[in-house]
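The structure appears right after this line, and notes come after that.
Of the protein chains in this complex, one is absent; all others appear in place.
Note that the chains take the letters A and B in the order they are written out, and that residue 1 is the start of every chain.
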Amino acid sequence: MGELKLMKGNEAIAEAAIRDGADGYFGYPITPQSEVIEYLAAQQPEERTGMVLLQAESELASINMIYGAAGSGKKVMTSSSSPGVSLKQEGISYIAGAELPCLVLNVVRGGPGLGTIQPSQSDYFQSTKGGGHGDYHLIVLAPASVQEMYDFVELGFDLAFKYRNPAMILSDGAIGQMMEKVEIGEQKPRMTEQQIKEKYPWATTGKTPDRERNIITSLELDSAKMEKFNEKLVEKYRTIKENEVRYEEIQCEDADYLLVAYGTSSRICEKTVEMARQEGIKLGLLRPITLFPFPSQRLAEYAQKVKGIMSVEMSSGQMVEDVKLAVESRVQVEHYGRMGGIVPSAEEVLQALKQKFL
Amino acid sequence: MSEEIIIAGFGGQGVLSMGKILCYAGIVQGKEVTWMPSYGPEMRGGTANVSVIISDERISSPIISEFDTAIILNQQSMDKFENSVKPGGYLIYDGNGITRHPERTDINVYRVDAAAEAAQMETTKTFNMIVLGGLLQVKPIVEMDKAIEGLKKSLPERYHHLIPVNEKAIHRGTQIIQEVRKAKVEA
Partner (left out) sequence: MAEQQQQLTSEDIIQEENLVFDRTQLLTDNVFHYCPGCGHGVAHRLIMEVVEELEVQDKAIGIAPVGCSVLAYNYMDIDMQEAAHGRAPALATGIKRTMPDKYVFTYQGDGDLAAIGTAETIHACNRGENVAIFFINNGIYGMTGGQMAPTTLEKMKSSTTPYGRNIKQMGNPLKITELVAELPGTYYVTRQAVHKPGAVRKAKKAIKKAFEYQKLEKGLSFVEIVINCNSGWKMEPVDANKWMDENFLPYYPLGDIKVPEKK
């Protein structure tokens, strides 16, 4: 077993980035995720592994720094919270359009606008449906613990490079600020330039006589070619949906009712399940770990078995739309949520379940 | 075993680090832990609190609204959290600056005058360690030597010369905590 540490979710992300052999982090402070860059600054990653760390002048600048470095095959990430992630959308769209791998962390706070700095899950649509302009998707991972914050850095980078697609870790203020026990992995070496050249022949590493010049762009003025490219992206997302769906099931085998929740909400719901079971209500929890791709198939299977499904989110009801699409009206689907930075209690979730179904 | 604690007071009182030490001690004892702070704009004199769960099993929700034990270090926190202690639970407070003392009779109330004690010991920064000592005296959630180990783990190396004073403060806390009243058990 690796070393055990007590860390904040935000710190776990930062440590994981260093240990996973990331080449760079570019960011801009915003609550509740500033600990990511603060932790990195304290750790002096340039000395530990040669990883570059830069506080940019804005999120616009930082995402474009990511764009550049990713184009050169570097393993780079940025992090922010909702208002900052909105600013990054333009860059993210370009990165998706240029088919580049990178990792973006969103430690979500409540909105719209400047909103609140308290935890929220109101960026689900933005994260899973594209976010910026154009037809694209991110691979979206939703950690529910500090350990998963740590683990999903490696997973996120792996998926991003496997599919040449930006990946997002969609977290929230509670998981970013919370401390839990984390098992730390081994230090992985950063890739050498030679390795990058071999593994990522598309990267702008400097044109050598043995290959054509590499161009990183999202521009295509010929509509027929652009459509071909769009189709290629669609095909890529289909492959991702086929291969990368991840979820956790808690007490689902004999469930009459099902909660669907991710991240912080799923932790609350885990407690609701315990409480319901004590009262003799057969409740289960399906926790999507990947939000894109969404575990639609699995939910469709449950639609045949359970009497009702309730999506629990810290939002006005966003993921619930994907749940409804998945079950195609075969079973009653409800939403329960709190907004404004308020985290629902396990008790009120149980209350809501009873009200809606029992 | 699962113990749900809130520690609440002013920023700068060491509320968050006290919670951290408890968590580290829990980890050393092989337990599951969560530490969930209140967070907001940095401000002098603002309130701060952290809820800590130490459990033998996987912890479901880290966000809780009722506590087995509340450690209360200013009046605002008394007003906010006295009623969040589960019946039969524990409320431990420092009398410094308290104008309305706890009123509930269905919980165990203890008082540890750590601020006064720390001033007397001329180590005001060990205030939170005196409180921690008091807590462990009435509720041995973690073993004393594990708490000291937790202290070492949570302190950066450059502060390790301060461990003896902190250890002393923890022990002092175990001595000065006083029972105000025991919970009245419903017949």
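In this text, contacts are C-beta pairs under 8 Å (C-beta built on N, C-alpha and C of every residue); 3 or more make two chains touch, one makes a residue touch a chain.
Computed from a predicted model, the values in this text were never measured in an experiment.
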Fill in the blank from the handout: Only one of A:83, A:185 or A:308 touches the unshown chain, namely A:83
Exercise for the section: Kindly state which of the options A:29, A:68, A:185 or A:308 is in contact with the chain not pictured. Expected result: A:29
Handout entry: Candidate in contact with the missing chain, chosen from A:114, A:215, A:234 or A:358
Key = A:114
Fill in the blank from the handout: Touch rule applied to chain A and the missing chain gives residues 28-31, 34, 37-38, 41-42, 44, 46, 53-55, 57-60, 83, 114
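Here is the rule we use: only the chains that are shown with their structure count from here on.
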Handout entry: chain A and chain B, separation of their C-alpha mean positions in angstrom
Key = 35
Fill in the blank from the handout: In the complex, chain A touches chain B at residues 4, 6, 31-32, 117, 173-174, 177-181, 264, 267-268, 270-271, 273-274, 343, 345-347
Completion exercise
As the complex stands, chain B meets chain A at residues 20, 23-24, 27, 32-37, 39-41, 60-65, 153-154
